[in-house]
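Below: one structure in structure tokens.
One protein chain is absent from this view; the other protein chains keep their places.
For clarity, chains are labelled A and B in written order, and residue numbers in each chain start from 1.
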């Protein structure tokens, strides 16, 4: 054992920068995942098969292939015919896109859980389709899926270090950078512990949410 | 404590002999622990509750209960739900443990173990050894859905009693024939009717060659038209074997047919006991009369 607290101290400034990048990626990635997932879920209930099928195929494909390779694709392939993006931006889009295929399933279950009678009532009142979604279905569906969405935010947190592989300076990127320049080992341990410190209270919070929801519904 | 003469459990002693009355004097202590011999001579006491109290939180389900059952006797427990009948069976099956008192089976402590002359909490091994003398048939059958009929009956004899496969299979087939299901050996429980499942469960319990068979409302989960088949099998077993039975049932005519004695429970105590003729025809206690009026 050769553990050096001085090294830990030296690493801390870079660690905080990395933490900020991780949280930024997580927050923006979650927003994309929440919004895009809803789009997928609604599209899968579209009245036209030519909307439903491609969306289903696309989300199945994205959900069942590795995020890491998707990040490579976004980072190396997309710039060949599209905009060039920074590693962090690519990472945020990749995380958001990948997890949108999971949140789509969550929304889908939530929407399926709204009683058929609600759709029928909206039809009986001649509510337009958009109004039915916004005023009747989604408010009922989303409330009950909040804990499940929260679980995917935690899952996304654990996958977020992958953006370091394409060069983003998140927690793992910072640790890698620091360790490679100083030939020390402590940084990875600090980052590992940081994940536990963030993930455990977050999962406790979601369990509380779940219980609260179970009580009120 | 009540004197022996008032103690309803004496009725259980077939001839009303005084032996059971002594139970109160022999409070559970190592020195007076029953002998470990296990002959099955008729008239010997097989199951014995001494001063047993069972509580669930603040609710006392059994209140300082004393009673015993002699070898070969069939005893039926009746009473309103919540009166503690099923609790007695579950205590015997060690699915519950009493707060106070001791239970002995065939001369061995079930709820305790003797070590260095003291009664201590029993080891799992000791409990299993004593419990092998007891078989139970459940209200909801509880057959193993992942095993076919034959294997349901063979499983415990092979893996608990250590019988050879051939021996266990032969024994299982005989019992399955006894309950009239020989053509269903290779079916899964889910492919059988409730009545058939319960008959398999009876065979499964008997395959362990228990000295005591506990029947816990074995027909109450069955459709009415299936009840008779199960009761016929049990009546057959009761009348043609020397197995001891402890029965909780709402089928009063069945109870009358097979019982040597009937115990009426209310609020965790035995309020009245006697031969089935006496209890069903001329009950003395008001609670018994009320109860019988609701079920007959």
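As a convention for this text, contacts are C-beta pairs under 8 Å (C-beta built on N, C-alpha and C of every residue); 3 or more make two chains touch, one makes a residue touch a chain.
Just so it is clear, contacts and distances are computed from a predicted model.
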{"item": "Candidate names \"ATP-binding cassette domain-containing protein\", \"Outer membrane beta-barrel domain-containing protein\", \"Ectoine/hydroxyectoine ABC transporter permease subunit EhuC\" or \"Fe-S cluster assembly ATPase SufC\"; UniProt protein name, chain not shown", "value": "\"Ectoine/hydroxyectoine ABC transporter permease subunit EhuC\""}
{"item": "Sole contact to the chain not displayed, among B:63, B:155 or B:257", "value": "B:155"}
{"item": "Identified contact with the non-displayed chain, of A:25, A:93 or A:106", "value": "A:106"}
{"item": "Selected residue (touches chain absent from view) among A:12, A:121 or A:155", "value": "A:155"}
{"item": "Footprint left on chain A by the chain that the document does not show", "value": "1-3, 56, 60-61, 63-70, 72-73, 76-77, 80, 102, 105-106, 108-110, 112-113, 144-145, 148, 151-152, 154-155, 157-162, 165, 171-172, 175-176, 179, 185-186, 188-189, 191-192, 195-196, 198-200, 203"}
{"item": "Contacts of chain B with the absent chain, listed as residue ranges", "value": "93-95, 124, 128, 131-132, 134-136, 138, 140, 142-146, 155-156, 159-160, 188-191, 204-205, 208"}
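Going forward, only the chains that are shown with their structure count from here on.
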{"item": "Distance from the mean Cα position of chain B to that of chain A, given in whole angstrom", "value": "58"}
